[in-house]
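Structure below; questions to follow.
With one protein chain removed, the remaining protein chains of the complex are shown where they sit.
Let's look at chain A:
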Amino acid sequence: MDSAREVSDGRLTVEGFSVASRAFADKWKIHNQSFPPWSWVPLINRTLLVSKKQEEGYLSLEKIIILSSLEEEIPEDESLNVATDCLEKEETVDHTILVPTMENEAHYYDFHIVYSASYKVPVLYFRGYCSGGEPLALDVIKKDVPSCSVSLLLESKWTFITQEEHPYLNRPWFKLHPCGTEDWIKLLSQSSSSSGCQMPIVLYLVSWFSVVGQVVGLRIPLEMLN
């Protein structure tokens, strides 16, 4: 029903989210090759058939390894100290990975971008866990995130993190609150376009993630915003 290519109120329809997600995943794959790609997980429910009218789902980026060190280290580019080896690949070729020693312990992170039908915006869910699967508490996660992001977290009223149940997986995840998303998306639109508050759908998630990702220490290359 909604064939508009832009949104002016900072919010997305479920179809728009689907379009924006694919655009985001494609750009990420091209410009952000130090990370594995995002995958689209369709909502094929065990108990319900998914409506064939629209494909609903969420974006998933999983098993990102962060090597946490005991010392407060600030990496050069101030993004996560991500190991280039990733469990997603079958290869056993090691790149510049640091073997977990006494000094650093591998923490794994999963990120899901889920559509909120109530707020009509994307919502970031994330969780961290050790190699044994034990979940990481929020204060441990905060230590893995670069210090500048932590202050962003604490000071901003936009970035409210709570532990809530994942909308589809029946497990506790951390969630970044969606309240106010449409307001700052509109702010981003105003500054990037001369024709008012229009945000092209294909750029929605890229713009959204350029802000939200920083809270969890994930930066995106500027090229993605073109």
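A few points about this structure:
Following the convention adopted for this analysis, a contact is a pair of C-beta atoms (placed from the backbone, for glycine too) under 8 Å apart; a residue touches a chain by one contact, two chains touch by 3 or more; residues count from 1.
Assume contacts and distances are computed from a predicted model.
When the unshown chain is looked up in UniProt, the name that turns up among "M-phase phosphoprotein 6", "Autophagy protein 5", "Cell cycle checkpoint control protein RAD9A" or "Aldehyde dehydrogenase" is "Autophagy protein 5". Across the entire complex, the residue among A:Arg5, A:Lys63 or A:Arg171 in touch with the chain not shown is A:Arg171. The set of chain A residues touching the chain not shown comprises 45-53, 117-119, 135, 163-165, 167, 170-172, 179.
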